[in-house]
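Not every chain of the complex is shown here; the ones you see sit where they belong.
Chain naming follows the written order as A and B, and within any one chain the residues start at number 1.
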Amino acid sequence: MPDQSIQVKTVGIVSKPRSESAINLLPPLIAWLKQRDLMVLLDEQSATYVCSSDGLERKQVAQQSDLVVVLGGDGTLLSAARASIGHDVPLFAVNLGGLGFLTAIQVEDLYPQLELALRGALQTEQRLMLCAEIQRHGEIMDTFDGLNDLVLAKSEIARIIDLEVYLDGNFVCVYKADGLIIATPTGSTGYSLSAGGPIVLPTVHAFSITPICPHTLTNRPVIVPDSSVIEIGVREEGSTYMTIDGQVGKLLQSGDRVVCRKSQFCTRLIRPADLLFFDVLREKLKWGGR
Amino acid sequence: MPDQSIQVKTVGIVSKPRSESAINLLPPLIAWLKQRDLMVLLDEQSATYVCSSDGLERKQVAQQSDLVVVLGGDGTLLSAARASIGHDVPLFAVNLGGLGFLTAIQVEDLYPQLELALRGALQTEQRLMLCAEIQRHGEIMDTFDGLNDLVLAKSEIARIIDLEVYLDGNFVCVYKADGLIIATPTGSTGYSLSAGGPIVLPTVHAFSITPICPHTLTNRPVIVPDSSVIEIGVREEGSTYMTIDGQVGKLLQSGDRVVCRKSQFCTRLIRPADLLFFDVLREKLKWGGR
């Protein structure tokens, strides 16, 4: 259903780096928004594009805006989603790359769709996020929220890693593999898919756990409820690299435990009414038409 | 949590055909139950094993019993589950084959576990079932409930079939394939797994849709919420064979539509407290140990 609760006074803009399209779109977009008496906040990248020195960190943009326009591809959106953690601000993502799974708005539809979004006439989708916590010597060292996936992968020095996985305290198995991907439904069409994982609809309340190049050939992707607590024990020092959404990384130590569960936050995506999941999928994956 | 609501007065017994083990187990089991003043109902197969003429159809056994003991493998359990549709009777499944995913009780634990089950001290798990409806010329021809899966597969005369799939009324794609499997979480470790589908935990509220030998290489398994209505259009006359749980089959006609959704019924499985999903999985799939 449409989301009538959005009372937009301030619009943030987050842009992809090194994007000719963003540079061209930005000035008219800012003018268009100001004409409508809206306050406009730019992230540092967007500010650079218009030679302004008023760029804010993405977190600040998200915090102070009622709606964030994302100019970029799925990568820029993932970054904006993590910056929005805790602020529940809807993201209006304009696709500047190939057809994106997440960046739903085409450039040519930018103004009419934005018009609708500002009137609260578009739907917003709540997307499940995951939260990964690094435990070291029994203490929480760090936590990260992500919209797509948590990846534990071998570092350059390792040939294969052992990852000891528990689900809700029960032993699952030791994955001997290049790595392991825990993906949200949103992340299921990303790296997880390349590693052989299934496509999970955004409305399924589940995580998928998919090994990367597993040594044991029977190790298939596993789908678990999003209420699960997935705990992964790292064995060898310096062997394992943890990444969130392919963007934030951390080298783990021997004995570290990574605990992954549903984040208390969601990402809110603004979607045109007629954009259907399988239309994007068919287009991107060249599935058969009617 | 344990299921204290079972007030067992009548115990049904359903047996696998041609099973030496069932023949041996049956007489002492019947005696054991009668000693406890329980009424015992036998299905036709069990009756044959003890040279009785009082065998009932499995549907009747399920209808008139407070608990059904299943002696067999996963196949016997699937049959018992379908016979129990609408009666909400818990199934106590004794494994007479290799380690079964569904037949949780080992023969050597039969009496102690049955003792616990009769006292209501064991957990019962509610397992999602699916319901498949065949529509022809706008009318419902037939409906089937299943615990594992709905399979639409090419018949012998066909080389490949076209299956036009819709989800909640939206077009998904035309699968050009040997067939298509819609599996419940319970069925995800069956035929679906052989066709490349993921393992779905019984607690996930979802169906998996997995093509068999798809012509389009990008056609990956898809996980959809169990609230979905999956509709499949059959194109060519006599090309497509529909099967439920690998046991009940029907040749479809051109223009037939198969509509698959969550059944209004569940299967209730009695499980020993210490039997964990991943223990069975590791054992069956030879996954790595600690």
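Going forward, a contact is a pair of C-beta atoms (placed from the backbone, for glycine too) under 8 Å apart; a residue touches a chain by one contact, two chains touch by 3 or more.
Just so it is clear, the model here is predicted, and its values are computed rather than measured.
K.L.:
If you could, jot down how many copies the complete complex is built from here, 2 of which are displayed.
P.N.:
The entire assembly in this structure file is built from 4 identical chains.
The rule we apply is simple: only the chains that are shown with their structure count from here on.
K.L.:
On Cα atoms, by how many degrees is subunit A rotated relative to subunit B, nearest 5?
P.N.:
In degrees, rounded to 5: 180.
K.L.:
So, what's the distance in Å between the C-alpha centres of subunit B and subunit A?
P.N.:
37
K.L.:
If we count contacts the way the header does, which residues on subunit B are in touch with subunit A in the complex?
P.N.:
Going by the criterion above, the answer is residues 164, 167, 170-176, 185, 188, 193, 197-201, 203-206, 208, 215-216, 218-225, 227, 276, 278, 282, 285-290.
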